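And then chain A:
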Amino acid sequence: MAVKKYPHFHYDNCVSCGICVQACPVGAIDLTRRGKSGKYKNNFPEIVNDRCIGCSMCATSCPMDCINMTADYEG
Partner candidate 1 sequence: MISCMGKVLRVDLTTGTTTVEKIPDEVYEAVLSGKGLGAWYLYKNIPAGADPLGPDNILGFCSGALTGTGAMMTGRWTVVCKSPLTGGWGDANCGGYLSPAIKQCGYDAIFFSGISDKPVYLYCDNKKAELRDASEYWGVDAVDAENMLREAHSGGKIPRIAVIGRAGENLSLISGICNEGGRIAARSGVGAVMGSKKLKAIVLAGSKPIKCADHAKVKALSKELGRKIHKISVPKGLGGSLAIGGIGMGKSPVTLPLDGSLTPMLFKEWGTPSNTPMAVMSGDGPLKNWGVGTPEGGGLKMALAYNPEKINKIEEVKYHCYSCPLGCGGRLDLSDIASTEFYDTHKPEYETLQAFGPLAMNSDLNSVLHINELLNRAGMDSISAGNTVCWAIECYENGILTKEQTDGLELTWGNYEAEIALVNKMINRDGFGNDLADGVKRASEKYGGKEFAMHVGGQEPGMHDTRNDPQLAIHMAAEPAPGKHTIGMSIQYGAMSLCDICSWAPPATMHSKGEDLEPTDTMAYISKANACYSMLFDGIGGCYYAEMMGVHMYKTVDFINAAAGWDYDGDHYMEIGARIQTIRQMFNVKHGYAPADVKLPKRMLGKPPLSSGPLKNVTLKTEEQIALHWKAFGWDEKTGEPLPETVESLGIGKLMEV
Partner candidate 2 sequence: MKVKIIPPAGSDRSALDARSWAELPEGSTVADALKIIKCSPAKARLLLVSVNGERTPLSRKLHDGDVVGFFSLVSGG
């Protein structure tokens, strides 16, 4: 049985463009992770509920290559 994968976000190159948020068909991602990108106050994407179906649309859509699908669910 295939192991279900979940998106893992690494924020070093994330530009908060929201493309992954809008790509998610089930509304599992939103820009709510508060952080600082360099000196800028930005919200970054994160999984915000348990609806993720592991479809990887987010990872495919990210122009900055910030998302990879892994089997470790970060919760």
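Please note the rule applied: contacts are C-beta pairs under 8 Å (C-beta built on N, C-alpha and C of every residue); 3 or more make two chains touch, one makes a residue touch a chain; residues count from 1.
Picked so that all candidates are chains of the complex that A comes from, given by their letters.
These numbers were taken from a predicted model, which means no experiment stands behind them.
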Which of 1 or 2 touches chain A - same complex, any copy:
1
Which residues of chain A touch candidate 1 in the complex?
13, 15-19, 21-22, 24-27, 30-31, 34, 37-43, 51, 61, 63-65
